[in-house]
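A single protein chain has been removed from this complex, and every other one stays in its place.
Let's turn to chain A:
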Amino acid sequence: MRFLPLPPARPLDMPFLVLDWSLFIAQLFLGLAMACAAYRLIFGPRAQDRILGLDTFYVNAMLLLLTYGIRIASATYFEVALIIALLGFVGTAALSKFLMRGEVIE
């Protein structure tokens, strides 16, 4: 005896589930990649290893933001990623210049 009708059976949204889990695992991978880069950034034996770690770190952070932007279907994070890509290159170039010359702007 049922008084309340059952809610209509909702079909399992398989593509969305796959996409959501894939995005989650991708975020996990990118987080691990950032951890590896942070290891090189902190324990790098020499200054050039640290700069290389920083470069990898910002590229992976940019990818993480892009993945998050896909996950919540928002275009705002694309612009953040673009700015990170722009400023990260300037940082790496300036630090390399510093290693080479001992000063950034000659």
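Throughout what follows, contacts are C-beta pairs under 8 Å (C-beta built on N, C-alpha and C of every residue); 3 or more make two chains touch, one makes a residue touch a chain; residues count from 1.
What we mean here is this: contacts and distances are computed from a predicted model.
Participant: The complex has one chain missing from view, so what does its UniProt entry call it, picking from "Xanthine dehydrogenase family protein molybdopterin-binding subunit", "Tripartite tricarboxylate transporter permease", "Cytochrome C oxidase assembly protein" or "Multicomponent K+:H+ antiporter subunit G"?
Facilitator: In UniProt, the chain that is not shown appears as "Multicomponent K+:H+ antiporter subunit G".
Participant: Residue-wise, where is chain A in contact with the chain that is not depicted?
Facilitator: 13-16, 18-23, 25-27, 29-30, 32-34, 36-37, 39-40, 46-49, 51-53, 55-56, 59-60, 62-63, 66-67, 69-76, 78-79, 81-82, 85-86, 89, 92-93, 95-97, 99-100
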